[in-house]
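Only one protein chain is missing; all other protein chains are in place.
Letters A, B and C mark the chains as written, and numbering starts fresh at 1 in each.
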Amino acid sequence: MVLHAPGNMRLEERPVPLVGVREVLVAVRAVGVCGSDVHYYEHGRIGSFVVQKPLVLGHEVAGVIIDVGSDVSRQRIGARVAIEPGVPDSECEHCRAGHYNLCPNMVFFGTPPIDGAFAEYVTTHERFAHDLPANMTLEEGALIEPVSVALWACRRAHLQGGEHVLVMGAGPIGILAMKVAFALGAGEVTICDVAPERLALASKHGATRVINVAEHRLADAGIRAHVLLECSGAQRALSDGIRTVEPHGTVVVVGMSPDEEQRVPLAYLLQREITLTGTFRYAHTYRDAITLVSSGRVEVQSLITNRFSLEHAEMALQATRRDPANLKSMIVLGEVKE
Amino acid sequence: MVLHAPGNMRLEERPVPLVGVREVLVAVRAVGVCGSDVHYYEHGRIGSFVVQKPLVLGHEVAGVIIDVGSDVSRQRIGARVAIEPGVPDSECEHCRAGHYNLCPNMVFFGTPPIDGAFAEYVTTHERFAHDLPANMTLEEGALIEPVSVALWACRRAHLQGGEHVLVMGAGPIGILAMKVAFALGAGEVTICDVAPERLALASKHGATRVINVAEHRLADAGIRAHVLLECSGAQRALSDGIRTVEPHGTVVVVGMSPDEEQRVPLAYLLQREITLTGTFRYAHTYRDAITLVSSGRVEVQSLITNRFSLEHAEMALQATRRDPANLKSMIVLGEVKE
Amino acid sequence: MVLHAPGNMRLEERPVPLVGVREVLVAVRAVGVCGSDVHYYEHGRIGSFVVQKPLVLGHEVAGVIIDVGSDVSRQRIGARVAIEPGVPDSECEHCRAGHYNLCPNMVFFGTPPIDGAFAEYVTTHERFAHDLPANMTLEEGALIEPVSVALWACRRAHLQGGEHVLVMGAGPIGILAMKVAFALGAGEVTICDVAPERLALASKHGATRVINVAEHRLADAGIRAHVLLECSGAQRALSDGIRTVEPHGTVVVVGMSPDEEQRVPLAYLLQREITLTGTFRYAHTYRDAITLVSSGRVEVQSLITNRFSLEHAEMALQATRRDPANLKSMIVLGEVKE
Partner (left out) sequence: MVLHAPGNMRLEERPVPLVGVREVLVAVRAVGVCGSDVHYYEHGRIGSFVVQKPLVLGHEVAGVIIDVGSDVSRQRIGARVAIEPGVPDSECEHCRAGHYNLCPNMVFFGTPPIDGAFAEYVTTHERFAHDLPANMTLEEGALIEPVSVALWACRRAHLQGGEHVLVMGAGPIGILAMKVAFALGAGEVTICDVAPERLALASKHGATRVINVAEHRLADAGIRAHVLLECSGAQRALSDGIRTVEPHGTVVVVGMSPDEEQRVPLAYLLQREITLTGTFRYAHTYRDAITLVSSGRVEVQSLITNRFSLEHAEMALQATRRDPANLKSMIVLGEVKE
């Protein structure tokens, strides 16, 4: 399913990709729709990443290995896998320092000019195809990608048990950040958004408290957060959110704003010695995210709002864009429950 | 209930303690029996701490505030509280550095020569009487003390989600360490012990796997742990446990051995750059431990094996000593469920 | 020497302060002039701190103990001490967590409404009068205060040896930050400012490189910093400085801007997972700052530009305000070299 121009996507026949010596060929079974897919579909770009030639979107993906390269054990054929969508060069200083998510040569599904997983078959390095336990569905496997985003954000917050976590933004990342925060010991999680539908979903998924910041000033809510997970990308969420954080607390910015600079209440932050950092995707999270989901600690299946065949991927993108209550559309191919 | 000599304990009438200006007077309702209470009862000493004059034992305690000193708000009267049993001097360099558990002038319940809580009334500094939420029982309140031990151990292990945690020792601390480890994101927890009854309890309380190390060599079990929580105090548990730890893993020693020195497989540890540390009680844990219990993340009520009145405290100590399946005896006074 | 209104300061006779039971009475011998003193002198306020009644300025202070309270050893009389100018309450949650610099009840010299050290005598808690080794002058003792600011900033940057540190602002704090960064292992330190006099001083004091950012764009300088110490309070210094920081680098903001919010290049920061934090004064630094100075690792004496008697304190403030090359004016009383 190829994006040719904003709003112009069509199914094409292409040859099954060749599998490299260290690669696996995966029959795609489930691909989640992410906000960034929608953004490329609508605008043809995200910041400096511009769709300049036809692009296949999709990076939240799971499937079944159907072939392997010559240096990969043939025993992997048949394995059900979640695919970590970015393959770094393993050579640069960031890879060597363990920060492979910052690799400047990262090859990442569905990010121009790299084709993604809205397709029947994809290949990847064998190490980035993570085996799924028998008790996990392939849809859950596809959702390991956003769970990884959430897990990485929580890890950078260094949760220690009992904290009050404030999450700005009740989209899929915000709700997964809440779920992972609880799984890592957060005592309570407050979620803020401006869409009542999303706040209702956040409550349903276990938020201790939800606040509609279109209707109520966050400053009046009496929040004293130890950790702020900013998942909205909104200037006001950042400014107001930081002002609830306790001395020596932590701010992790996950949501990317379209603006290059944002205003930060620096005087507030200095006087409390708050630490602010941001996340860029994730590193070393897939195996642990799978463990958290398979052990039941992070329930994800119920995030799926609706399912579409590959032919109807465009409808999935539109549903995600239109409906704030549409947490996660899933593209399914073949026997996803197998 | 006063310990006069090993094995010699009797009920005495004493005046209700006077409450200091910053103190609260607490009517004791629930006191857990800890292994250290049993040890003082049997041996009259633990290491350099020797019972040299009659001593009241008991430091896992909850109750109701019935009076307050002149500098404490009278609104606290009636509050149900868990008492943090150690009050530091707040002045020494360790207190000022935030490590109040290392305060050399610590006044700690039931540790010679300080009387503990096997009594109808105790006083403490108001700050160490932590309010309990309405949904928590006073028995749960008493158990916040061992939950704090477990939480502190897990905090020093810096769990990040998904880890394999190995717990040596399936006594109450080992089992609570497991529960807290899960609450802080551990992926799986393996527990080892030599008592089948305890391993059965560990399984019942949720252990991913239990290993009877009296029957099986740990080295043969194929364990690759990211974190070892040593809660047994046994030399072999320490030696064998460390040898399961992954490179850059962490060892936290909670269980105190009677020996001043223990053998550590240092070559193994160096070649893997494993970090080993120990815990001494806990600091800054009570509020968060209460949150973890009250929110249902750490279930403790089911640890209670049996209950005794204050008159029968000696039976509680003996039950704890005799029966490996006796996880937690509780001394209850008055209306503990109130 | 009392500030009555902006620009209006005069010498007054007051009784020698009474010494509390845990306090020492110090005959002041050297007081450094800080930018904040100048700011109060000129504007009568810094942010929310407003001079509402006559105020004695001065918080960089050393002297000789001449009397002690009843709970302090009389052996301390005669001791040469650097006074840590802020005394926290030792009771609040921040003090108990080891973060006493964030104590909301801090009593800090020369910060309204607390009188400072432009005076013959001051009292303080005995613990905040730090003994000086025999090889240190009292002027060096007074400079332990700004060295503490610099040390705290460097500590929060977690230097590990060999780093490229970028310091924005070549005032006394910037230059001391450079010196302490070198003492803690920084490989090279680049300093930026807009005043050529200050950059010349920075070079003289050992900067690897200086950049006049009034004349050159920092972006063109090819700087790749591991750590940014922002000591200028200027918006552009912050924005441009952050854009030189390497992935997983650290930004420590020391300089307070008059504005409540500042613009931060958040997209840059996120994509590199840079950590930003700020400092508020310092904690637990005095003893170590004294060690660094007395061992010759951080040379401070040469920062002193000129000396004034207490009667001429106003001239010292004006000299500091007027002349960018005036790094540190010192008020001296009695035999400062004793």
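Following the convention adopted for this analysis, a contact is a pair of C-beta atoms (placed from the backbone, for glycine too) under 8 Å apart; a residue touches a chain by one contact, two chains touch by 3 or more.
Predicted model only: the values in this text are computed from it and were never measured.
Within the set B:Gly7, B:Gly47, B:Pro113 or B:Gly206, the residue that contacts the chain not displayed is B:Gly47. If you put the hidden chain back, the residue from B:Asn105, B:Asn135 or B:Gln262 that touches it is B:Gln262.
Although one chain is not drawn, its touching partners on chain B can still be listed: residues 47, 94, 97, 99, 101-102, 156, 238-239, 247-248, 253, 256-257, 259-280.
By the touch rule set out above, chain C reaches the unshown chain at residues 151, 154-155, 158-163, 180, 182-185, 187-188, 287-289, 291-292, 295, 297.
Chain A meets the missing chain through residues 90-91, 95-100, 284.
We take it that only the chains that are shown with their structure count from here on.
Ranked by C-beta contact pairs, the top interface belongs to chains A-C. Averaged C-alpha coordinates give centres for chain A and chain B that are 39 Å from one another. With touch defined as above, residues shared between interfaces to two or more other chains in chain C number as follows: 97, 99.
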